[in-house]
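Only one protein chain is missing; all other protein chains are in place.
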């Protein structure tokens, strides 16, 4: 029984993290700052380009003029289902993301990035401690964000 | 034991819905109307653009001239792994989809959409009651299909 419960817990953890990551795209594309805030730990961070949003600032991402312009033009944040590695109450997930943006009569890939999600289990379940996003534009060499723990 | 079984059932439900959504792209891209039909409830519906296919019509999607032209040109229906919210015997999944179409020597994103899948559990497992697909082309404002229940 104890063994079954531990195996079930491992499965639940993995699915909870896959679910957490799946919530990012719909939240930002619908300007739902509340749902976005729920993904991060209260003192969590999101680092992309030369910006690091911390704590409450993460939810304000949906109010950035650049983000609003994307949504008005027509956009989708496409994230792949992540590779997940769990170690007790912490975990690392890595995946790809694309910002796909309306351009003329079709859409173009405006951003392509590597992502590393450092996660922690708190009282409310798994949350993002820090997400780091780096463009895959060839300027940074081999992407180290995909390294295994 | 009862608690373990309930937790296991929740995990099975979530995986069954993720699996259901993963079956759409391969079915339509290989013109497999039978596999497509199995995803929907018998009286289910699929609404996109100004079209609503109902019941048996859903499987006939693969016979639409526009769809045949996509497959002949070379295409892929790319769907993201969905956000899933389950409430007893009903569930809502939301995700992004792209129709990626051969164009010259590469491919372009011909459609980018928000999707809302209203699902129900029947005797044969989870099926689609209604899927709604709306282009993310900026013409409709913030996509409400991603709203939480």
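We just call them A and B in the order they show up, numbering each chain from 1.
Keep in mind that, in the parts below, contacts are C-beta pairs under 8 Å (C-beta built on N, C-alpha and C of every residue); 3 or more make two chains touch, one makes a residue touch a chain.
From a predicted model like this one, the values you see are computed outputs, not experimental measurements.
Student: Have a look at B:41, B:86, B:100 or B:145 and name the one touching the chain we're not showing.
Tutor: The one listed residue touching the chain not shown is B:100.
Student: Write the list of chain B residues that the hidden chain touches.
Tutor: Contact residues on chain B toward the absent chain are 1, 4-5, 8, 11-12, 15, 18-19, 22-23, 25-27, 29-32, 35, 71-81, 100, 102, 106-109.
Student: What does the interface between chain A and the hidden chain look like in terms of residue numbers?
Tutor: Contact residues on chain A toward the absent chain are 1, 4, 7-8, 11, 14-15, 78, 80-84, 94-96, 98, 108-110, 112-114, 135-139, 142-144, 146-148.
Keep in mind that, in the parts below, only the chains that are shown with their structure count from here on.
Student: Give, as an integer number of Å, the spacing between the C-alpha centres of chain B and chain A.
Tutor: Averaging C-alpha atoms per chain gives centres 22 Å apart.
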